[in-house]
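So the structure is just underneath, and the comments pick up after that.
Omission of a single protein chain aside, the complex is shown with its protein chains in their original locations.
Let's look at chain A:
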Amino acid sequence: MPDYGHDLKFGSFITPGNASPQEVVALAQESEAAGLDLVTFQDHPYQSAFLDTWTLLSYVAAKTERVHLSGNVINLPLRPPAVLARAAAGLDLLSGGRFELGLGAGGFWDAIAAMGGRRLSPGQAVDALSEAIDIIRGLWDADNRSLFRVDGTYYRVDGAKRGPAPAHDIGIWLGAYKPRMLRLIGAKADGWLPSLPYMKSLDELAAANATIDAAATEAGRDPSAVRRLINIGGRLGGPRSDRLLTGPPEQWAEQLAALTLEYGFSGYIVMADDPGTIRAFGQEVAPRVRELVAQERGGVPGNAR
């Protein structure tokens, strides 16, 4: 099919380095000023060169006004889901509904274990993530008066008080590549957030979308309930080329519009730490993509859920 018809979102992926923290904050503010919709930070709590992502997200949320924020993606093994749920809801409330939960199962198990975290096999990590999503959604369900219990293999909640509820429906977006994770997205998540440099080909994107769609349908969900976002890198500027995302803003816009119309993506997050690229992405690429996609869809932009 694809083109699931979602409105388009554009974001930045800023390295959360701790050598000069205010420069990181300034890049987030630059993203907002450039008209981007989303600012994201990777989360590797075992990485000593980075700021703690949760702390940074909270701090940056308070230093911005309009832009949404997400981890890209939050490291579940070192962030227990019950704490994470409450923190996410709190940040969403504080920011007036600007927080989204990009979440990952974890991958660098040596580093996780070095920090005192639990080492899981890839399969176990998917199951743990599935349990975590249940816990997070259960704790956000503040109107539910029933006692909240989850007796999972990896996480347990024993009669915790639910709440607070977030200010808006926080999207749970999973960073994923393998079939089991993709099926989990179809079954339970609100979004898929891979990185383009990790994909071997565009065909792989199509195949993954199909896996997600099938799992969604099986779970009784509309495939369009799952937003497809993607981290992108490349060279923005310079002469046109026949390579993906290597050229001027016009070329980026055409290629991203094609990714929307042919591969169903509706969120583009540019991996860049220089203000020039962030500005050009927000001011020159994003409006052109919106225009091109609106033309093809033949209607007004933003007709989706």
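Here is the rule we go by: a contact is a pair of C-beta atoms (placed from the backbone, for glycine too) under 8 Å apart; a residue touches a chain by one contact, two chains touch by 3 or more; residues count from 1.
FYI, contacts and distances are computed from a predicted model.
Protein name for the hidden chain, per its UniProt entry and selected from "FAD-binding PCMH-type domain-containing protein", "Branched-chain amino acid ABC transporter permease", "ATP synthase subunit a" or "CidA/LrgA family protein": "FAD-binding PCMH-type domain-containing protein". Within the set A:R162, A:K188 or A:R228, the residue that contacts the chain not displayed is A:R162. When the missing chain is restored to the complex, the residue among A:A33, A:L94 or A:A258 that touches it is A:L94.
Touch with the chain omitted from the figure is made, among A:L36, A:A61 or A:A253, by A:A61.
Where chain A meets the missing chain, the touching residues are 17-23, 25, 45-49, 51-52, 54-56, 58-63, 78-80, 83, 86-87, 89-91, 93-94, 111, 113-117, 142, 160-165, 276.
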